[in-house]
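Taking it in order: structure first as structure tokens, then the write-up.
In this view, the complex is presented without one of its protein chains, the others remaining in place.
Entry: chain A
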């Protein structure tokens, strides 16, 4: 029995690869396994190799795997592209239709199963993915009855006959594998799951659900990979709460419309990726200058320019922290798991309201599109705070027209905020430098007062656990630093390093700006070596750590920018190099 297994299905885009993975995954997470799914896809609709990689585990899992145990192939390309990743004793189950060939160098065993023929004999070759699910279940020894309710959910609308034939396709796939290939393979048999019910969702689902939980009623957005799922979810849900998604003409409109909506008092936001964020930069400045709350989600993908639209990268870090002209207060959050993505979204809206500034929620493609099983989100942990917002009629009569001090120079820098419609709170807002009443003012003394006031706001920023730490060791050989979706790969690499006797601590930065220097400083100081793991070519996170904390002499980075997420072994191997090098100098 094994505790962890990696299953991958591959074929041509548009061939049902995704749904094959979905059905397989659904049965397993309902059995109480932890899952992690990651799709490899291209920027086109039909054709091109695609695969869906699903890890099943009895423990939490948040990274793609080093090796594949079972590969389901709908074409030869899938075998040719992926056989290298198969482990010793791994298996390939391929459609007999294309006469699959196992490359000479392959360590895995190939089983040809007539997916298409079995499906066609049952009515339609479209069900070949069901046959494949059946065959892999037989290899892993998963009882087929777990698939019945799932098939019912998927095809119930289409009638009993369709449900019946899909179930038979699964059964016949399993029968064939049992008969011709000898059935269950001991090395692929999973230890039982804990039976607990979990959610299974992509990061973008969690971000969208987090927005609703935060009270969002409006989203203005322009479609882009890998952010579109956020708007798609909200297009379906927001009307149920009286709100809506507006698909704007471009990202400049998306961000400024969100500013207008926030100014009016509603919680609104937008989401995009690098190219869209470039266009939103002026809006970020307007939000900062006018102290209008604004939440923007950036789902990072490969840059620069159009770059690698469907591939993983973390190269917007500097642009998100520093992008926009002039000096403004800004907060950049970087969730590392689906769970954090959800709760951080709620917090992003709270911070935007409390500190009246732009808040960027920085995701990355792997987090946004990777699918994770997660304990159900807890309603009691959702807290909505709106800071100094005044929307009732409680304000005293103004002595003079236009004298409401929207930009009052307060101790914490945060001023009272009213919305259009509020009596006795009438004021003017402008992106031009302004005085306490919001009137344009270029006076040097006023300029300094207002700039200092705005920048002072974040001195009192409270954000729980800005760094997720695993610091078992007082003086570790190695401190690993990461942000965003690299967390799983770093955690697994750490376990391997620990097995080798290397003492490793881990700091995963959740608040990128303002930088949590106070939390990071002692961790870096106490480590012999520091390695920053990140998905970009220039070491943006490493630069940020050096800039805010120092540690230049003992710091290096592991960079990956080929579009694919880190595998735990890649992190492990490079860390070994660093530790080995240091201990032999």
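Methods note: a contact is a pair of C-beta atoms (placed from the backbone, for glycine too) under 8 Å apart; a residue touches a chain by one contact, two chains touch by 3 or more; residues count from 1.
As a working rule, contacts and distances are computed from a predicted model.
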| item | value |
| --- | --- |
| Per UniProt record, name of the chain withheld from view ["Monosaccharide ABC transporter membrane protein, CUT2 family", "ABC-2 type transport system permease protein", "2-oxoglutarate ferredoxin oxidoreductase subunit beta" or "PTS hybrid protein"] | "2-oxoglutarate ferredoxin oxidoreductase subunit beta" |
| Touch criterion as defined above, residue of A:152, A:180, A:250 or A:500 at the omitted chain | A:250 |
| Touch criterion as defined above, residue of A:2, A:144 or A:382 at the omitted chain | A:382 |
| Option from A:137, A:283, A:356 or A:557 whose C-beta touches the chain left out | A:283 |
| Residue of A:4, A:39 or A:439 in touch with the missing chain, whole complex considered | A:439 |
| Touch residues of chain A, complete complex, unshown partner | 197-201, 205, 209, 212-215, 217-218, 220, 237-244, 246, 248-250, 252-254, 256-268, 282-283, 286, 290, 376-377, 379, 382, 384, 391, 400-402, 419-423, 426-432, 439-440 |
